[in-house]
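Every protein chain except one is present and positioned as in the full complex.
In this document, chain identifiers A, B and C correspond to the written order of the chains, with residue numbering beginning at 1 in each.
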Amino acid sequence: MAVFTDVVCPFCGCLCDDLEITVKGNEIKGAKNACAISRSKFMSHRENRIMTPTVKGKEASLEEAVEAAAKALASAKRPLVYGLSSTECGAIARCVELAEITGGVVDNTSSVCHGPTILALQQVGESKASLGEVKNRADLVAFWGSNPPAAHIRHFARYSVTPKGLYVPEGRKGRYVVNVDVRETPTSRVADQFIKVDHGGDFELLLALRAAVRGTEITEDVSGVPAEEINALAKRMKEAKMGIVFFGLGLTQSDGRHMNIDAAVGLVAELNHHTKFVLTPMRGHYNVAGANTVTTWQSGYPYAVDFARGYPRYNPGEYSAVDMLAKGEPDAAIIVASDPAATFPADAAKHLARIPTITLEQKVTPTTMLSEVVIPVATAGIEVEGTAYRMDGFSLRLSKVVEPHGGVKSDREVLDMIVERVKALKEDA
Amino acid sequence: MGDLRIKGGYVYDPLNGVDGDAMDVLISGGKVVENVGRDAKVIDAKGKLVMAGGVDVHSHIAGSKINIGRLMRPEDHRKDVVPRTRVTRAGVGYSCPSTFVAGYRYAQMGYTAVMEAAMPPLGARHVHEELNDTPIIDKTAFTLFGNNHFTLKYVKEGDLEKLKAFISWLLRATRGYAVKIVNPGGVENWKWGKNVGGLDDLVYNYEVSPRQIVTSLAQANEELGLPHTIHLHCNNLGVPGNYETTIDTMEAVKGIKPADGRKATVHVAHCQFNSLDGDNWMNVKSGASKVAKYVNANEHVTIDLGQVIFTDTTTMTGDGPWQFRLWNITGNKWVNSDVEMEAGAGVVPYTFRKDNPANAIQWGIGLELALLIEDPWRVYMTTDHPNGGPFTYYPTVIAWLMSRQARTDIMREMNKSVLRRTTLPNIYREYTFGEIATVTRAATAKALGLKDKGHLGIGADGDVSVYHLDPTAWRPSMYRDLEKSLARAAYTVKGGEIVVKDGEVTATPLGSTFWVDSKVPEKLEAEMMKEVEADFDKYYTVGFRNYPVEDAYLPTGIRVEARGRWAR
Amino acid sequence: MKELMLTPKKLPDLPLEAEAITPDSVAGKTLKEVKSLPVYVGNTVQKLGDYFDVKGETAETPSDQLVAIQGECGNVKYIGAGMTAGRLIVEGCVGMHAGAEMEGGELSITGSASNWAGAEMKGGLLRIQGDAGHQLGAAYRGSPEGMTGGVIVVGGDVGLEAGAFMRRGMLIIQGDADSFLGVHMNGGEIFVFGNVARRLGAEAKGNGGFIACFGGVESILPTYVYDTTFRPDFLKLYLRQLRDQLGVEAAGEYLDASFRRYRGDIAVGGTAEILIAEP
Partner (left out) sequence: MEKITVTLISGRTSRQGVGLEVGKTSEEYFESVSYIELSAGDAESLGVGDGDHVKVETAHGSVVVSVKLSDKLEPGTSFFPYGIWANQVFGSETGGTGMPQFKGVEAEVTPSGAGVPSLADLVATLKGGS
């Protein structure tokens, strides 16, 4: 029996790094400190696994599958590389290279989660901090359109609500917790104050709060929130010693999208004229921040990057996966560590069934079910080492606690093989 | 890799007293040697300028700060796109180049070593990941110490021994090369939305002053025998009148005994931003002559310029409160990033304009510092990339240093403040090629303690730059030719391999990353670690054992041993 | 003016990127050279002549050049992008980025345009008789300035974020405008004769900029403040110009209208104006 301590969890953007994984033989027997989802990931990692590569539904050798993948990608005029967010950074780097050598497009799941956050950052910036700053200093914590108990289960305990910090020694009692959402959630129940905002009304409320922070008294209700509540919250925010807004897809996926974040950034920036205030996106996939980070240092752009002209171009809405698929552009696609067939609107997803789609995946998913080539891979953070970036942008080393199930290769290794074959095919052409 | 003979060029190698002699440089096994085999490949350098590869003492090329710059500035990338070639990766350039492009472009100018000047410990893994994607050049990264909880704690307790033990451990844990200090105390106060106003203000909760932080770190740095001095971004950066703080800071570390083998105890980074006189941005004037006077009289100080370039660039520093101030001045987009227990950063796009009186003065200050400080071994050419401007403008800066006409020509297009509020119009000095080799190579390598770099003596690294320029025929009026030749090296040789030919990248080996290993007594280290671990468990959000950078992140790491008392 | 006619042959399934279609790039060239101009399909480089029949004459300089495209180009991107002079007429629809960054001359589209038409336009006249997509005349992602000059006239409706980060220039919309019209506007003038969806002028700093709405507004942001109702003379002058110089007939109907004026966006300390014609 071996116990691995300080193991980093490869599920959500919290990247909790205090897991204790017990292994006997090559099997995981326990996952201490893990949340329910994390435990499910570790304990069930061998269930429903894909065991052999397939090409057009028929079992194939890894080499045959790689060859089929490389041929499809090398001959494509508009290949799409998509996913990236649930694997380690080495694999992500190879996805960028694959898009580059095929003259294709690389996009990652942030285009359908916090892509709008990035668009806002590109417009107006962002005042942010590492999660420890929140734990150590924040006496006002707001969750806006985010609900950690559903997707970031240990966030409250490790970072934001209950932990005792350097200047918040009382923990929960030292913090005022605000929740803004269109519906009541478990977060509302934890919060000291729940503000229910009308559907699609976040933008107006954020602007009104900013105006109130600037000293304009709000006199009418905004998005269903009473004026006095807005003025009072603005006052409370200004008087905080240090405040944070954790925002989620409630802002990025609703009407207004990046402009909702733009307004949130503006509110937080404004508050810095009075006190210390920061905001942090609740990144979902454990390494979606890494997908943005690596793609940015390699190409200059975080997602939706087109290499058709040999150099990178960037335009979400044009080179983002949903838009490209909805317009029927890609003539081949490789999906790494993602399931767009289930996570994209159906009228975009269905294009994947019309073209050669190559999927690197551990388990059967709707995307593997409609893929021409499926290559099973090892699970990063359980069977493979690597790097992942936490929601606040800091990276940690993922552990390998067991050998890959069925001896499959890692995303990085398979991508290396594909990159090498594509290069050779392109040289020949 | 075979032997190499760089034949008959005009060689400038100030560390070895070579000043333009026509001679051969021989390389074998990646090092400069006395003899090479008969089948050595020959580079014909006749009539060309030959120097050691450039060594940049202060730049921002890797890690979270520059990557935030890249992330937030698609509009910057659009104007400078770089297609892939058979040898090189695609990317973008201008003020926040992608990692690959940064490596290529340094090499294309003949630079072979670059120091990343600000690494937050928590972001060290990220810095090293990017450095591993920055080809050709050798690298180091300077670890941030000036606002670290444990630094402040040990300074408060007056425990210099534990401070040394902490520095030693953290440099190793982050694979860092030098002690970097940014706005000591000010960044910690910024975490409450405040700053410090000078050397004797106090840091909240710790009740220590910037003066105590700087002197303690400098003292510890020298006692540990670290290869480089403390590398300091002074308080009050960008505040008119700050030259006084700068001189006070230099004076504060004057009495400290330098480590063996050097005279300096402090390097003041991007000194231009800290040499402002006047009371506000309306009446700002140059304080460069006062700073230069102090530096001339005091051997314990080295500086680099942080020269301003008139262009659209991206400012990024570990100085959060300064970036907030700059955001308020400009209204441009602003990113702030605070790092728990240790550091912070800010990023704001900025355009230096010739018609802006303050910018014109800032431009003048950088050059005044370079020209008024007499000893080229103590003043280094940088733009504090990308803060003063992109590093790709180094050839232009060198032209200004070498040609009074170049300076006069551009001053005609500038706001007249530069004529009235700097002393630049009255300065006639023009750098020689030997002095250029000093301020871009020999002196920086020496200041960094990189003993095999910056020169071409026997045993030096085989890093050489050859330029299409005949220094015997060159005159200051030909400054445009100079710029062109320096921008695209005829050859850049890295570790004996030709990596650039006629300005084009021909090979992309991964250079080395140097880091410093220093020693303190084991018992002292154990005591310090116990304290650090206890606080770590309480206040950090990453585990103590997940904090140090793993060896996997330094595939080409080179350990440099410090020469302190306890060194083996 | 010399006229060059381009007629689409079979266009590819993938978008065709054709910034080569401007008076600037054809002027001074032979027809053969024009046919050889590069266009981009996916990751391939092709020739303009592969997809368009090229007839007519080229002029010495762009200002004497008329380029006429007869046919649907809904999937052709960058038509007229960056043009500095001359005329370019498209009888049909165009794809993304039509007239983006154009500096001068006239680009006239009888059909509709897709997203990013006239993005970061610096000068000249862009006419779209049909609808325009999202981000009409907007700043590209990250840019602090969108339109810095020129005039865009749209006959139909426009999508989200039209005139985003506008600095100077004029945007005239004869149909409806979707949300975030003139977002982050910092100068320039916007006229809408149809309905305007909510969130117009969001985070506008002002700098002399205004949005004049003639066909009604879904709602005004809470951070705009009503200050007066008046009959501004300057608007009358603008409207006459729109009618007489640009053929915007609807403008004539509002010469004597009175307007409710709102100022904002106070969330950013802005002084932009939203003027709404009284029914």
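Remarks
Everything below uses one rule, namely that a contact is a pair of C-beta atoms (placed from the backbone, for glycine too) under 8 Å apart; a residue touches a chain by one contact, two chains touch by 3 or more.
Model, not experiment: these values are computed from the prediction.
All shown chains touched by the missing chain in the whole complex, by label: A, C. Summary of contacts with the chain left out: across A:27, A:59 or A:184, the touching residue is A:184. The omitted chain makes contact with just one of the residues C:161, C:176 or C:203: C:161.
Only one residue in the set C:40, C:78 or C:116 touches the chain that does not appear here, and it is C:116.
When you scan A:106, A:178, A:205 or A:249 for touch with the missing chain, the hit is A:249. Touch with the chain omitted from the figure is made, among A:7, A:21, A:134 or A:341, by A:341. Across the interface with the omitted chain, subunit A contributes residues 11-12, 35-37, 40-41, 44-45, 47-48, 107, 111-112, 115-116, 119, 147, 149-151, 153, 182-185, 199-200, 249-250, 252-255, 257-258, 284, 303-304, 316-318, 320-323, 325-326, 339, 341-350, 352-353, 363-366, 369-370. Seen across the whole complex, the unshown chain contacts subunit C at 115-116, 133-135, 159-161.
Everything that follows uses one rule, which is that only the chains that are shown with their structure count from here on.
Interchain contacts join each chain to each other chain, per the touch definition above. More C-beta pairs in contact connect the chains of A-C than those of the other pair, out of B-C and A-C. Between subunit A and subunit C, the centres computed from C-alpha atoms are 35 Å apart.
A straight line joining the Cα centres of subunit B and subunit C is 46 Å long. Chain contacts: subunit C has residues 140-142 touching two or more partner chains. With touch defined as above, residues shared between interfaces to two or more other chains in subunit B number as follows: 72-74, 333.
Looking at the complex, you find that subunit A touches subunit B at residues 5-6, 8, 17-18, 89, 93, 97, 100-101, 118, 121-133, 135-137, 158-159, 164-167, 241-242, 269, 272, 274-276, 278, 292-294, 296-302, 307, 309-314, 385, 387, 389, 393-397.
The touching residues of subunit C, counted against subunit A in their complex, run 13-15, 40-44, 96, 115-116, 134-135, 140-142, 165, 179-180, 183-184, 199, 202-203, 221-223, 265-269. The residues of subunit B lying in touch with subunit C in their complex are 72-76, 78, 332-333, 349.
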